[in-house]
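Of the protein chains in this complex, one is absent; all others appear in place.
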Amino acid sequence: MEYFTLLSEGFVRVMRPDLILIMLAAIPFGLIFGIVPGLSGLTALAILLPFIYGMDALPGLALLLASHAVIYTGGSVSAIILGIPGSPPNAATVVDGYPMAQQGRGGQAMGAALMASGLGGVFGVLVLVAILPVLEPIVLSFGSPETFFLALMGVTFIAIVGEGPMQKGLIAGALGIFLALFGYQPTTSVPRFHFGSDYLLDGFRIIPLALGLFAVPELIALSAKGKSVAQTGSISGVTFGQVMEGCAAVFKHWWLFIKSSTIGAVVGIVPGVGGETSPFVAYAAAKQSSRTASTYGQGNIEGVIAPESSNNAKEGGALVPTLAFGIPGSTGMALLLGGFLILGLEPGPEFLKEHMDLGVGLAMVVAIANVMAAIVMILLAKYIARLTYLRGHILAPLLLAIIVLGTYASKNNPMDVVYVFVFGALGYLMKELNYSRAPLILGFVLTNAIESYLHISLRSFGPTFFMRPISLIIIGLLVLGLVWPSISRRLRRGRGA
Amino acid sequence: MLAHKMIRAAFAASAALALSVAAQPAKAQDAAAFYKGKTITFITPGSPGGGYDTYMREIIPHLEKKTGATVVPVNEPGGGHLLAVNKTYSAKPDGLTILLNDGEASLLGVVLDVPGARYDLSKMHWLGRINAEKRLILFTKSSPYKNLKDAIAGKTVLKFGTTGKTDATGLATTMASHALGLPTSIVTGYKGSREFVRAAIQGEVGAISLSESSALRFSKGGRLIPAGTLARERSALFPKTPTVFEQLKISKENAWFLDFHEGFAEIGRSLLTGPGVPADRVAYLRKVFKEILTDKAFDAHMTQKKRPITYADAAALDKAAKAVLGDLSDARKKQVKDIILNKYYQ
Partner (left out) sequence: MKKLEIILPATIIVFTLFVVGAGAFYYNYSIAVMRFPYFVGAVLIGLSALRLVQAIKGKRLPGEPEEIQEPTTESMAEFTRTALWLVAILPSVWLLGYLAGIPLYLLAYFRAHGESWLMSISLALGALAVTYFVFIVFLRVNLPVMPLGFQ
């Protein structure tokens, strides 16, 4: 009962004209940053941060949170209609979303992605508010060993995520892990494999990697053929009806939606795993348990719903450790934390005791922003899809210019732009040869956590560091995940399929 | 060694320069005229929203008002906070590039010969210090010890959490452990101080070292217990926590390591500009920053934001940097390097 009182009080608190205006300004900003490849949530927050100096706490944080919460909603649209992830986590959506668009089902894919994003965001908030009162023990039960095992579990999904032959997917995943080993080694502070380059001191960066792998091959295809995206596939005009059909698909797959959103929220809660992981994990988990697993990678709508719902759900989850400890649950939350401090607030258990209303208010901002963003995008989807009618000779160089500008803007580093092309060559080869590119990104984002937390767990708890209840549960799930495909195959064979 | 002679000579030269500049008030007006309408690049190694970034962005409006220049903020968090120093060091020597420096990282880069450190601090010009913080040792609830005396006498290993070997947390932990003779073993690799605070509260480690403001933030509610201040004087934020010098008898030899560490902390968050900048512009920038950072209203504003100002002038910073780098013999440097990098990681 108390739960609903909390929710409704929070809702009333944010229904203020000034807050709604701020959200209305923040949402298009976040959506555009999501849609434009290269510009991501981090850049959006970094740019908005200076604006909140002098604002009140709730409006200031609402500006940051609302724009950040809807980044992946925007990013899913670029992933589906152009095959270019708007922000790195949307790479998981490319795997099935882009083929759907190529088959003329872009409207359905967008509808599913947007509805899943919007509802996923709300789901994450519901989880957040539910555990707000008991936050401390929950977050405290996830220590370094648990973080390690969660990251390890993510790695086992390398074999499942993505399309094409599994053997090639494994090579891609291992290559992703290997590429993540460049730069400062987390436990010795030795700059590993820096080869005298300042850039490599910090290793390879996710934005040039994701854009190189996914965007450059599409640009080459576009400009080589000179035709529009629509002509290369069999896209007919996206209609509103198709988009609504896609929205409805989320309700048809409601169990998948719940499962994926839960994965998103949990990955978000655990600081250190990296929020970028959640869409890949959700995708893999969906594929593993799906009856139509064989069509994943060829335009299965489940492969769009899963990553997109978890993508937005994780933002609610990531707010948990941020509010409870001042420990950011994702890279974006680290910047948000900066926003708290700028406004003179210090998240932590004391903060929640004193400002529970603010905590719930912020959760509500995320929920409302998600719903509003989904509605805006569902209405606009039809028009955005017209981009695909632009001739390749026009679209490709324009996209390239935006990618070059966006990549530069993300870190002010010209080398990032160069690496877009370096990884672009790799991405092109991989695409031509049927190497799935999603596992590479997944391996890349998990490696640092695995290396650090294995080391920390061993130093803190010794070789029996896994003898902790939650660790053992995760290990159980991990083993089940590994064994399940062969069991289910045997079961199916037993049935004489 | 030659390098040390050069450092000493350079310190002497810069001190002489500072003196000669002070004697030429006429030129200061030229410098003031120079900055009007120009664009200043203000670099910091901090990420957006962090402490460095907040200080930088709070200062910028005042800097723009006083100089009449446009100030562009640049966050350059790469290379363990050293790339920002490299960038300032190799910038055009026109006084239009200013660095809000991470003192501990930039000095450690020199002491440890870190790859990626391509600057000579002795050739750069200090412009003033924004703030410096003392460091404390804090025990966690699950620590096997309740105070430093027990820990020193104890046999059980005391696990310290740090974020990295070559940053401020690693430096404070190793120097204090060596000087006090703590049975330390370091668990490193936590991402940022907030991560290892989480680990400390969860009981993964038994102790951590934090800056005084972080210590205040995280010790609320008795989750962490301040055990001692790593300084000659008590922290203003922890008036009841005695310094390690008050609590223990420390030999002169061991005290050297504590003072060495305090020298790093003394530099703190300070402002620098690159080598070769005309002396009148350096003097002008020093004057401008002194005016901003000693302004009562600005100080009160920053204190309210819990980002306090503890200004120190260029001469004090020169002295502190010299205390850390200038008098370091090769044997001592080797010893310090071994303590920081190896001793507590067995």
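We just call them A and B in the order they show up, numbering each chain from 1.
Here is the rule we use: a contact is a pair of C-beta atoms (placed from the backbone, for glycine too) under 8 Å apart; a residue touches a chain by one contact, two chains touch by 3 or more.
The structure presented is a predicted model; accordingly, all values stated were derived computationally and were not measured.
The missing chain, though absent from the display, is touched by one residue of A:L126, A:M244, A:V404 or A:L478; that residue is A:V404.
Across A:L45, A:I160, A:V216 or A:L341, the single residue that touches the chain missing here is A:V216. Only one residue from A:I171, A:I258, A:V371 or A:I470 touches the chain missing from this view: A:I171.
In the full complex, chain B touches the hidden chain at residues 41, 72, 74. Taking the whole complex into account, chain A touches the unshown chain at residues 47, 164-168, 170-171, 174-175, 177-178, 181, 185, 187-188, 190, 192-193, 195, 216, 219-220, 223-224, 226, 393-394, 396-398, 400-401, 404-405, 408-409, 412, 414, 417-418, 421, 429-430, 432-435, 447, 451.
Everything that follows uses one rule, which is that only the chains that are shown with their structure count from here on.
Those residues of chain B that touch chain A in the complex are listed here as 47-51, 53-54, 57-58, 73-76, 78-80, 83, 86, 115-116, 159, 164-167, 170, 185-192, 194-195, 197-199, 201-202, 204-205, 217-218, 220-221, 304-306. Against chain B, in their complex, chain A makes its touches with residues 45-46, 49-50, 53, 139-140, 143-144, 184, 186-189, 191, 194, 196, 198, 201-202, 271-272, 321, 325-328, 334-339, 341-342, 344, 346, 348-350, 412-413, 451-453, 455-456, 459-461.
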